[in-house]
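A single structure is presented below for examination.
All protein chains but one are shown in place.
Right, subunit A next:
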């Protein structure tokens, strides 16, 4: 079975000085910066909460896609990023306050317009955001890694590029915490048989574990550098 690993990835923390923590990720064509600000005091209008709040925002630059975009927020991605991260962050550690996670997609591997890209960029955004959260020192249960898989007839392709995404029969995206072996977010489209789903999920989980290893080594490098 042909499986293509496109793990030619770059992960760097500390991309933005002003932020509490930040990370930059490059995966094939996708380039993403995520900054994490806070924890800061929640807005007065918000109700009292004894756990912290997470505020996520994903936006695209105007030049991220082949056809010039509006540079607008991506509502669906915002919600997905929030759901993918909230299960991993120990929100009890910063009551009454809010952590802001701002992701900016500099270059998208997705389709011609933002509305059409489905799975290409989101896994990178999520993985990068968890790295930025770790860099900011926000307490998490585990690093969150995210991978997508496309299905063609009988073949599974990991981390599909745009050309592959157009012709796919289905796609599966998993966000998980590898050390806890827990899935925080899962989306599936297209037609799948149960055996195919099993196979796809296992492939994603293995890839997430590998990805998390890379992310962890990236964090360790920064930590050991700063000690010297």
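Heads up, the rule we're going with is that a contact is a pair of C-beta atoms (placed from the backbone, for glycine too) under 8 Å apart; a residue touches a chain by one contact, two chains touch by 3 or more; residues count from 1.
We adopt the following convention: contacts and distances are computed from a predicted model.
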item: Hidden chain of the complex, named as in its UniProt record, picked from "Glutamyl-tRNA(Gln) amidotransferase subunit C, mitochondrial", "CDC20/Fizzy WD40 domain-containing protein", "WGS project CCBQ000000000 data, contig 00107" or "Ribosomal RNA-processing protein 42"; value: "Ribosomal RNA-processing protein 42"
item: Absent-chain contact - pick from A:106, A:139, A:161 or A:201; value: A:201
item: Absent-chain contact - pick from A:10, A:46, A:90 or A:166; value: A:166
item: Touch residues of subunit A, complete complex, unshown partner; value: 75-76, 79, 82-83, 86-88, 111-112, 118, 151, 165-171, 176-177, 180-194, 197-198, 201, 205
